[in-house]
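Apart from one protein chain that is not included, each protein chain of the complex appears where it belongs.
Let's look at chain A:
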């Protein structure tokens, strides 16, 4: 057995996968690294020239060719923009050097399946700090647990069905708060920071702070079963037992949208981190995609013959994994809405979760299985890892930037080591597991300033950078719909009231008739004129044709 993993990451850089695959780098870091490179690596230039032709990874869109007969100004504009984008790509490619950490992995000996390696063995093989990441919390009293890791991966929130809610700094095992809400807890979710979390309780949605103080009771959100938090939009999306999908803007505390899905009880929910679209699974085997801007589903796809049990969408927004009551596990390409492959799990998967690096974990009965290379064309053959637990599994979540899978089950919570699950390089400006209090505050302000408006949520996140090619009529119609009246409508002719009996009903009617259909008359007049002109032309042409039998020398005649 060979285990490798668990970096002590200090350098802070990663691909940010929201909206576009791009690179971010810290200024101070680059400075440091450049200095370092100049000392240690004299032929850094050689390495860097490798990136001079930017690889496909960093390409942003297609290059535009200058048309042959283009204006000078157009040529210049295109040339400037192309040069700029190329420069940006090159720089980004160069900064790829600053992603030094590698992902972990687990390799068995010859004739040894990695899925037979027990967690205890792994915990023994790795170093002490990493080994301590495998632990069990025996909480058998308050029923199956739901869980959520904060975006930085430092804090863990667990919520037992029977009302037990606790948040823990799971690495130091420092209990931040623990309480019993004395009500059924359906789901728990961290909000944008570790300071706040939402709990979907039996009737309403509650928001607590990290010390367990109740901040809000949002009574507009009732019977919530599942929640998803969209971090860049500051939206908390909730799916309720009554079939409502609601969006709460946590930055201003307003309900952004409430959509009646008319699909019955909604207890399967996932978000697409690429475009912030919410995926809902339904009892009739369909998966529907929703944005807050549309009252009907963006896409509805039939995935299973039975009800959909669980859903997961990968970080890049390319793949969706579903499992249904028909005990099938299906992988979809959600850019094309086509199934890639499906496989049959004898026990069926009740919970699914995808890690940052694309490991799929599925809860089949009491066993958690982890699959490798699911996202792709090659079908699944056997699990990469497996772990047996006691009691029904209720929640599965990978810890970001760690090789850890959190499992909430009937007997409590288990933290399982899954080498190669987490992204080794993180973007410190986006999510920094090591951030200080001050850094967190700074990040919060910046994140609020850069909040993405909910109107921009749609299937294509790049929609904003496209030209709206709708016709004028269509836009006008939309405007009328939005305003409730036609801003371009002409006022109706209202005849003046005249004295001396000239404003009698008949007179008014006469006057009205004078200007009635004025626009139409104009149009008719114009069309008639055009027609006469056309006829004239035709006549002339026919005349010419009639005179057509001329001698060849007539062409010289004037």
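Methods note: a contact is a pair of C-beta atoms (placed from the backbone, for glycine too) under 8 Å apart; a residue touches a chain by one contact, two chains touch by 3 or more; residues count from 1.
Note that in this section contacts and distances are computed from a predicted model.
Asks: With one chain of the assembly withheld, which option in "Dynein light chain roadblock", "Response regulatory domain-containing protein", "UTP14C small subunit processome component" or "Carboxypeptidase E" matches that chain's UniProt protein name?
Replies: "UTP14C small subunit processome component"
Asks: Check the options A:198, A:218, A:311 or A:429 and report the residue that touches the missing chain.
Replies: A:429
Asks: May I ask you to list the residues on chain A that touch the chain which is not drawn?
Replies: 16, 20, 22-25, 27, 30, 60-64, 67, 70-71, 73-74, 76-78, 80-82, 84-85, 87-89, 91-92, 95, 113, 115-116, 118, 120, 123-124, 131-132, 134-136, 138, 284-286, 291, 293-294, 296-306, 325-327, 329, 337-338, 342-347, 364, 367, 369, 380-383, 386-388, 429-430, 450, 455-456, 458, 463-470, 474-475, 478, 481-482
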